[in-house]
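Following: one structure in structure tokens, then a few remarks.
Every protein chain of the complex appears in place save one, which is left out.
On to chain A.
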Amino acid sequence: MSEYKTLYLNANDSVAVALSDIPEHTVVTIKADEIDITVRILEPIRFGHKFAVKPIQQGENIIKYGEVIGAAVVAIQEGAHVHVHNLEGKRGRGDKIGK
């Protein structure tokens, strides 16, 4: 059983939030609706940051609060830090409009 607190908001979510700094290689147990999900953390996750609770394909939507918060820029492994280096927002993207 993990001593590190995490928060998982919706059964459809692909990420969970660390509620304390979690060192790499830690195994954390996330409380989902009916089952507990066990995730091996691959890299240090700081308080307030997210990690993947399942593998996410490149280009796939990333889900938190049961809603889309962006898409994966690269394939993301289970237990990896999910942040601006591998997640891109999809809204207000004038830079994506053909010039």
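To be clear about the criterion, contacts are C-beta pairs under 8 Å (C-beta built on N, C-alpha and C of every residue); 3 or more make two chains touch, one makes a residue touch a chain; residues count from 1.
Following the convention adopted for this analysis, contacts and distances are computed from a predicted model.
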item: Missing subunit (named according to UniProt) among the choices "Altronate dehydratase", "2-oxoisovalerate dehydrogenase subunit alpha", "Acetolactate synthase" or "sn-glycerol-3-phosphate transport system permease protein UgpE"; value: "Altronate dehydratase"
item: Among A:Val28, A:Ile41, A:Ile56 or A:Leu87, the residue in touch with the chain that has been omitted; value: A:Leu87
item: Touching residues on chain A - with respect to the absent chain; value: 5, 7, 9, 17, 19, 46-50, 64-65, 67-70, 82-84, 87-97, 99
